[in-house]
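To start, the structure under review is shown below, and the notes come after it.
Coming up: subunit A.
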Amino acid sequence: MSVIIIGAGPAGCEAAYQLAQAGEKVELIEQEAQPGGNLNNWYQLFPDRKSAQELNRQLILRLEHPNIRLHLGCMPTKIDRREGRFEVQLNDGALLTGQALLIAGGFQLFNAHRKEEYGYGIYENVITSVELENFFTNQRIQTSTGQLPKRVGFIHCVGSRDEKTCNFHCSKLCCVTAVKQAIELREILPEAEILCFYMDMRMFGPGYEEMYREAQEKYRIKFVRGRLSEASENKAKQVLIKAEDTLIGKPLKMTLDLMVLMVGMELSAGSRQLAEMTGIEKATNGFLRVKDPHFATNETNQKGIFLAGSCSSPMNLTDTLTDARSAALTIREYLKHIDL
Partner candidate 1 sequence: MKLEGKQQIWNDYQKEIANDQYYYARSCIRQTFFPGSEWAYLDILGNKLGKTVFDDPKHTTCTGIGYHSDVVPVETIMTVVARHFALMTEAGFENMTPSCITSFGIYTEILHTWEQHPEMEEKTREFLWKATGREFRKPRNLAHTSDVIYKFRNEIAAQKKYSLKDIHTGRPLQVVDHIGCHYAKMFPAKGIGGAEFPAVLSGMVTAWGGESIDYPERRHCCGFGFRNYLVLANRGFSVANSKKKFESMQPYEPDFIITNCPGCAMFLDKWQYTISEMEGITYGHNGYGIPVLTYEEMAALVLGYDPWEIGLQMHQVSVEPLLDKMGIPYVPEAKYKNAKGEDMGHPAYPTYLKVY
Partner candidate 2 sequence: MYYDPFVLPFTLGLNILLIYLIIKYARWIRTFSTEDRQTIRRNIFTLKTWKAGKEVFLESLVHHKIFRINPFLGYMHLCFGLGWFLLIVIGKIESLVYHTSIFNPPYFAIFFRYFHPAKETFPGSNVFAFFMDLILLMILSGLLLAWLKRLYSKALGLKRTTRHRPFDLLILTVLWLIFPLRFLAESFTSGLRGGGSFLTHTAGDFFNSFLPIEQLSYPAWWAYSSALGLFFLLLPFSRYMHIPTEIVYIFLKNWEVRQGKHFSGISQFQLYSCSRCGICIDRCQLGSSLGMTDTQPVYFLKKLRHGKEHSILVDNCLMCGRCEAACPVDLRLNALRLTQRQEDIRITKSTYEYIRPAAAKTTAKVAYFAGCMGHLTPGVIRSMQSIFHKAGVDYTFIDEGGSICCGRPMMLSGNHHTAAIIQEKNKASLEASGAELLVTSCPICYKTFKEDYRLDMQVLHHTEYLDILLREGALHPHCSDITTVFHNPCELGRGCQVYTAPEHILQTISHRIATAYEGKDALCCGGSLANLHISPQQRLQLAEDALNAYAAYRPDVLVTACPLCKKTFSQPGSSLPVQDIAELVDGQC
């Protein structure tokens, strides 16, 4: 029996390994030149500050399994279903067949240009959370003028919970990511003033609330409850922001040397294409709809096509990997039945 997995991010890698271990043949397709997906852009992970690349390395290492065939730099151009088998045509000409199809196409980050009033791509010192991770990787934090930032602001909910970008959902991870990044930033910039501008702090995972407390107490991160409404740039290339300090009830303005936009998660373009090719329904939040939110979290409206990871909703890495294992289990169960 063989399973075709599309997407070799953490979910695809983990599911591939679990299925391979269980004796299934796995065809793992990845459009990029290397596996790892969005994890490649991360430096450290919450809540334990694990090295993202270390986790990535472990996940990729396990792909060297005799049952796994990895197709890098490939994209499905056509997916057919013939006599209970899936035939996936790749852009490099290969034709893969399998009894089950697992979509692990993941998410993509919100395009911050769309929030024009925040000035991303216009003001020099406005960056996204991913770019900040990149700074961390290089251990180099500086403003466009080459200075150490004295005041850094994290803007939560950029492209999440925002009717104005038609993204109504909560991306769930940005709050804790902001807290994590603020802490990392503090370690590099012991003197800087670091602020988070939030609408609600959603510390849902184990150890997250504790991180939040630690950020306040130990790392002296300041939290302002207010949504950024607009930004401008002054002569010194600092970002002048406007928000309301809602807990005080007054408008607030301040200059930031560096503004970090906590961009939210959207269904990736690849996942969207796959959904169109295979007829998988989309949920109201734009992600792929699972068959049942309790009993069939990896199944879809299409028999034999399964989902793993954040193509079904924003997920942290813990949940992504758990979801991948769950998907592997669901697929094995499915394969057993079509055997009969």
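Basically, a contact is a pair of C-beta atoms (placed from the backbone, for glycine too) under 8 Å apart; a residue touches a chain by one contact, two chains touch by 3 or more; residues count from 1.
Here is how the candidates were picked: all candidates are chains of the complex that A comes from, given by their letters.
Keep in mind it's a predicted model, so treat the numbers as computed, not measured.
The candidate list 1 or 2 contains one chain touching subunit A in this complex, and it is 2. The touching residues of subunit A, when paired with candidate 2 in their complex, are 114, 116-117, 119, 122-123, 163-166, 230-233.
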